[in-house]
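Below, a portion of the complex is reproduced, with chain positions unchanged.
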């Protein structure tokens, strides 16, 4: 068999085109590919919900790759250990209740689990705006290529429709802030000082629907609530992703 | 149990420090975390060889994340299908002999496999130079933090020792070029025009020890040889990584 | 009738996808949307030849928009006046033999004529490399999105096949230089001093197939030949585009 460059190009274009068309309408769009976004998307997809993860960077994983201060290790507390087991992530107990994982493995295993669950990934895509019609709900996202944004070129975006949106963009809470900036009734209070224990204990309370159709998870949840900052401990993020998935599924009647 | 920020910091520092010390001396350093580097490192580690993968970016995966022209799909030909199966990567047959995978899944599964095999990852690390002693072999790498390099700050590097080095840095063939630039007897001819079929067919021939202690794989192998350019088809890369692992293992007497 | 954002997105995606697939194989790829490229592509398409114009910028028109020193006027000499007439561009006689047009009109009319003739435009696309197989002919182009290039992201390109390629990239002669840089038997001598009359008189001689499958036109033709530089007079460019179209058509047996 001979290899043909044009056939390779065609294969890539056709496969992705079909997926893009298919995801012009979906159940859930999760924005941001960090730990809470990945956990949330995976658990939604496992329930058979049509879910895409939109990530502005080239790679998935967000702030997990670098561990703490470039030492590629991540700490997870007891409460979330079952999620490490669920996603097949190996760990070592450092002290009772503190488990250390390798950051690269954590990203890879979470992402692989999302793929296996059926999450569709849209990387290098920036969310520019939200679509809100007369019902006052976030009903879609206005998206563009990230490199277009970086280049400062004037190119119009496209729009995808989704029944629910999950803001998993970290402490920037970018989707929530868009709504606030354009006058929607939503206030992003911003992350407070570092206090890991409090932040971890409150994150599930803050994981909720903050605007019709928009759920927040992970650091974005704490940022909207004005909650304390978390350290490089990821249990709360994973649990928040799980909680967000439950809330969204419930909203979708699954 | 209460969470303590200092304990989290200590856990990260101690775990990574031990690993770093442990890998100051290793069997094989694979430079570059694209498909051939990942495949090579995984297969070496599976043989029980002590192997680290050094990647200058924050994330692992190299040019795979973006598929072709940001359409996140990758094509693999028949010959390499068995490696997709081996790493648990799902695919769809586009035309006979052409299999399409999702780029995000491919990266995640390859990386996860490397982790499971015992590969140690050093990301955000730039290779600045090589160590060559009186035996004329590449016996180690001079490394630094990538952000130091980006910032243009004057900070000295450290050195790690390795019996074999694999240059999997893509068409830049950065390790090979360092040796060439400093007068080592090695010529990097540079990638030729695009001709996927020829490039794929020759890559295994070019996967070899090009300087005592230095092996090349993937696009770096073709770049050193002046071979044609490959398209966004990744079978040859994976097979080249496999070949490099065999050659290195043989050299190490495993 | 109601307007639906998703339908709008789908319309754009489907229409363009079909065109992209259709142009993975074409008769002629003209690289560069300045006057000679536009004239060449238009005249080829008018003969029913399947021809695409690939332009790295967002807009078509190259150096014509700014006239001379931002004074948006263009001068055309007697010999090329018939082409102005052909493309419906209005002009004023400045002195016998010198006709002045408005640069904006000239770009718009040339581009409109190309559209009417059936030229397909691929803007914001950068040519990264050429495809050359065993026959030693330029048989295709390796392309990528321009914003990817500007952003410095690592994303692989795709490949399109074409029977003939026209380098209309101006005095950089970018396609010809790629071939030279990678060792093809082609020397780009570079533009010489300004001497409008000589440059205009010789451009048709230099408009030719300079490498199997690669034709040069406009300033690229003079740059390859080491010919003199032209001033802001565009007759020769248009005539060179016409000549290139004739040569390519002849080669294609049309």
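Read from first to last, the chains carry the letters A, B and C; within each, the first residue is number 1.
In this section, contacts are C-beta pairs under 8 Å (C-beta built on N, C-alpha and C of every residue); 3 or more make two chains touch, one makes a residue touch a chain.
Keep in mind the model is a prediction, meaning the values are calculated, not measured.
The copy number for the entire complex in this file, given 3 shown chains of one sequence, is 8.
Just so we're on the same page, only the chains that are shown with their structure count from here on.
Residues touching across the chain B-chain C interface largely differ between the two copies, under half of the numbers being common to both.
Remark: chain A and chain B have CA centroids separated by 28 Å (rounded to whole angstrom).
Chain centres here are Cα means. That of chain A falls 43 Å from that of chain C.
Note on chain placement: the centre of chain B and the centre of chain C lie 40 Å apart, centres being C-alpha means. Across the assembly, chain A contributes 5, 8-10, 12-14, 17, 58, 124, 145, 147 as residues in contact with two or more other chains.
Contact residues of chain C toward chain B in the complex are 129-134, 140, 142-145, 148, 153-159, 179, 182-184. Contact residues of chain B toward chain A in the complex are 1-5, 7-17, 58-61, 65-75, 77-78, 88, 90, 92, 94-98, 100, 102, 104-105, 107-109, 111-112, 114-115, 121-124, 145, 147, 194, 196-197, 200, 231-233.
Remark: chain A residues 5-6, 8-10, 12-14, 17, 20-21, 24-25, 58, 124, 131, 140, 145-148, 150-151, 153-155, 158-161 touch chain C in the complex.
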